[in-house]
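Only one protein chain is missing; all other protein chains are in place.
Note that the chains take the letters A and B in the order they are written out, and that residue 1 is the start of every chain.
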Amino acid sequence: MSLVKIINLNFKYANTDFWSLRNINLEISEGEFIIITGQSGCGKTTLLRAMNGLIPHYHQGEYDGHVILDGKEVSKHKVYELAKIAGIVFQNPEDQIFAMTVEKEVAFGLENLGIERSEMRKIVDETLQQMRISHLRFRQPFFLSGGEQQKVIISSILALKPKLILLDEPLSSLDPMSAQALVEELHRLNRQYGKTIVIAEHRLDLLSKYANRMIVMDKGQIILDNRIEEVLAKIDLESLGINEPLFAKFARFLRAKYGLELGNCLSIEEVVRRFNHAKSH
Amino acid sequence: MFRPEYFYFRKKDTIIHRLDPRSKLVYVIAMFVWALIRGDLLFLSAVFLLTLIPISLGKLFKNLLISLRAALFFIVLIILINYVFSHNLSLAIALALRFMILISSFLIFSITTSPDDLALALYRMGFPYDFVLTFNLSVRFIPTVMRDATNIIDAQRARGLETQKGFINRIKNYVPVLIPLIVVGIKRAINVAESMEARCFGASKKPTTLYELKFAVKDYVFIAFSFIPTIFYFLL
Partner (left out) sequence: MQKVIEFKHVSYKYPFEEDYAIKDIDLSFYEEEVVAIIGSNGAGKTTLIKHMNGLLKPTTGDVFVEGINTKKATVAELSKKVGIVFQNSDYQLFAQTVYDEIAFALRNFGYNEAEIKERVKKMMDYFSISQYEKSSPILLSGGEKKRVTLASVLVYDPKVLILDEPTIGLDFNQKKNLKHFISRLKEERKTIVIVTHDLDFVSDISTRIIVMNRGQVMAQGDPKDILYEEDLLKEANLMPPSIVKLAKGLGLNDRILSFEEMLQKIDNLLLRNV
């Protein structure tokens, strides 16, 4: 059974005159790490919201089609029930921080669910360890760096033990080092804890090596959905208005101009290794 | 120019910070009553000096000085007006002291009490959860809104907006600041609500809490301390 199954989904926000999602069909299996990308306004944020029920419950509008999350029809369940299956992290950390200490931030969702205190303590401990931020436990989230704040917010999502973590441009305001560190944590959650990750981002160069699949959207539609190595090797992403990672662009040029085939590469290191190998032959 | 972060509650570890918010609430109310119950210099001086004890235990002298400096204009005004009308200097000073007691005791409450502890106290006193959370969020977002305001003022001044010339001009010139502030504020509110929704807000009618407030010996001592002026009241 797929973790997410979307069938013929169309959605138009109230008060807009265009369809933000058009004829979306998508299946996501457990354990995947998926990048969704596309130009600004292509509908990637809307698609994430549709997966955990924020659409149609929080953002209303014209909704047509089916989204089935872990066997549950999203439109027929409450957001808080769905939040236990799919957690979502947004772009701006400051708007997702409510508590005065990290541990209370992590406990926020559990408090809302009415979890008993001893159980809650246990989950908070575990979650902080999972994200490796136990040392921040008593710190005030407001004063942490953007990267640390995003980790705290991811912990607060993990506390609800979701199978799926949705992230909407979580890297955009982070500096390169923090972004890199956050991406590595996501990779760990994917590998070590089997969490399914779906991330909407422009910064493909940081992410490509950890993902197994890439979805490209344009004007509310999915125009490309394939294994990431296939996409990077074969598609001229720049012509689609997407920040193509430099190594992929480079490999594409080598193939076009010299017929030099580097195969499937997902990082600069890989391209370099294969190029030097090819050169010496 | 200062950083809006300055207005954010900062955790410190002193005995005053660790007190139960309810006992600090009792203390503030008691001090307000003492400040208003008698108007003579000797009594009010004694009460004011007494408020300096928790100030020093909470390491708040610097904050007190900043607050008093900010209120200096009013303090001088109270002394002047009362002196002009009554020709009684000790009365005039006493009334200024009354004002200073209000500042000092309220400072002890407001600066050392974490907003979420206060929210928890309110929740336990029977206020509805929604109300308590709204209170908590509004306190949490004060520095954020102030930072937004600072950034907006900077952006508009960089396009030649004068914020310092003349009163009428000042009012008129707040439009370019207020509109972005409202727009940004609404966007934030939508984001915050969405993020709360995604973290199960409203799932249970009776949310639990990670911590419970507990009255300890120090809280009883502090409440007893609030009533020391009873002695002054009868002796002085």
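Criterion: a residue touches a chain if its C-beta (ideal position, glycine included) is under 8 Å from a C-beta of that chain, and two chains touch if they have at least 3 such contacts.
Remember, it's a predicted structure, so these values are computed and weren't measured experimentally.
Undergrad: By the contact definition given up top, give the residues of chain A that touch the hidden chain.
TA: 39-41, 145-146, 169, 172-178, 180, 202, 205, 238, 241-247, 249-250, 253-254, 257-258, 260, 268-269, 271-272, 275-276, 279
Undergrad: Against the chain that's been left off, what residues of chain B make contact? List them.
TA: That gives, for chain B, the contact residues 1-3, 6, 66, 148, 151-152, 154-162, 175-177, 179-180, 183-184, 187.
Everything that follows uses one rule, which is that only the chains that are shown with their structure count from here on.
Undergrad: Indicate the whole-number Å distance between the mean C-alpha point of chain A and the mean C-alpha point of chain B.
TA: Taking the average C-alpha coordinate of chain A and of chain B, the gap between them is 41 Å.
Undergrad: Can you tell me which positions in chain B touch chain A when the two form their complex?
TA: On the chain B side, the touching residues are 5, 8-11, 114-116, 136-137, 140, 143-144, 188, 191-212.
Undergrad: Note which residues of chain A are touching chain B in the complex, please.
TA: Residue list for chain A touching chain B: 52, 54, 57-58, 78-81, 83-84, 87-88, 90, 92, 94-101, 103-104, 107-117, 120-121, 124, 138, 140, 142-143, 156-157, 160.
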